[in-house]
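Removed from the display is one protein chain of the complex; every other protein chain stays in position.
Chain IDs A and B follow the sequence of writing; residue 1 opens each chain.
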């Protein structure tokens, strides 16, 4: 399951059932969990002085697609899934179930929670902090320098269940709070309140997220999205989300 | 003409005169037309359950540049031309002469007409519909989810001869009609009328495309662009475009 053309350093710690594609390079300071699949043409565990000797740790059951580059010094929980040609620099720590889309670029020194989804071509600047169940869509950039170039680093923070839509920029030091939605092509210069929608350049408050209706004829709110969107989340998590909204419907009924 | 380091599955159907570069992988469920050239470090025909067993079909005389990734399940007419590191997912059908620029990402389930040109770093969301002779410029994203994340998919539609300029977003379900121009850095939330210009965030009507003059000193209109721009289109097509505008000039003269 390790292709004969893959170049694996003898010091790399490779778990059971790992597959590694043709023309992929695995450096020595790397720990790869059981049953992980790594595609072709990757470079895994690129040596870097910035990693201070820390290994790259990939959890179990990861899928890393072709042409991806990971540096040493970052750690990923199990079930990491990447598209093609992702780049991940040093000293990022991510929880279980992280998804990194094709061409995304994680610049390092980031904290990333559980079950976060980055779509394609997402650029996560250094020192970003990302909660759990966050969604970041294509061509979004999280910045960190308030007056570039400088030595001041103010990473962005995206809290649990928040969503940043396509081609938005989150400016340095900004927090997008829990459950908020940043509409497409926005430039976010101020903190976004929980469960609100902002959009525009500069981004402005539009409404509470609950005002946005699903365009599926159901008449339901589109947010919180965990009420209706469950694809690829763990079964137990989905069950808890379903229970949360059943209870909340029951409680609504009682109140009437 | 097939490099000794290329890894070609014995089930792949490779036409006559095909060249395949070093370190490229061709999977089994692939049909490659005669005289196609594939560069180095590509992965062609990536297996995917989403393709439902359909092959990747590349027409004759294609040029696929290095580091590109094509999944099985899509079909391309002849003379496909790509830049480097393009990614094309399952179930896209494209006509003759498609050009896909470096780093572009076609997400799959798209319909693409004849002689469409995507410049670099174009992101075509799933379920996009693109007519003939369309131009899409760098860092444009065609979206599809009106309230992300959800299971509702409303692909964008770009009609014949329309142009979407750099770093614009076409929002879900929007149609850019025939011959329209979306200016750079626009966010298009409503349908764009045929042969009109919109620009801005949100994009607003500016003028008819015929009002934009060529900056070449000729005093002519810059649109329809097929009047003056013919590079890399088939000779017969260019001849018909020339005839179209000769007739229209003649007819203008008669009317005077």
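Keep in mind that, in the parts below, a residue touches a chain if its C-beta (ideal position, glycine included) is under 8 Å from a C-beta of that chain, and two chains touch if they have at least 3 such contacts.
Note that the coordinates shown come from a computational prediction; the quantities given were computed from them, not determined experimentally.
Touching the missing chain, out of B:23, B:71 or B:241, is residue B:23. For the options A:152, A:207 or A:242, the residue in contact with the chain missing from this view is A:152. Of A:18, A:58, A:134 or A:169, it is A:169 that touches the chain left out of the display.
The omitted chain makes contact with chain B at the following residues, 5, 22-23, 39-41, 66-67, 83-85, 102-103, 117, 120-121, 135, 137-139, 163, 165-167, 184-185, 200-201, 212, 214-216, 222-223, 225, 228-229, 231. Listed by residue number, the positions of chain A touching the unshown chain are 7, 23, 25, 41, 43, 46, 67, 69, 85, 87, 103, 105, 107, 121, 123, 139, 141, 143, 146-152, 154, 167, 169, 171, 187, 201-202.
As a working rule, only the chains that are shown with their structure count from here on.
Separation between the centroids of chain A and chain B, computed from CA atoms only, is 29 Å.
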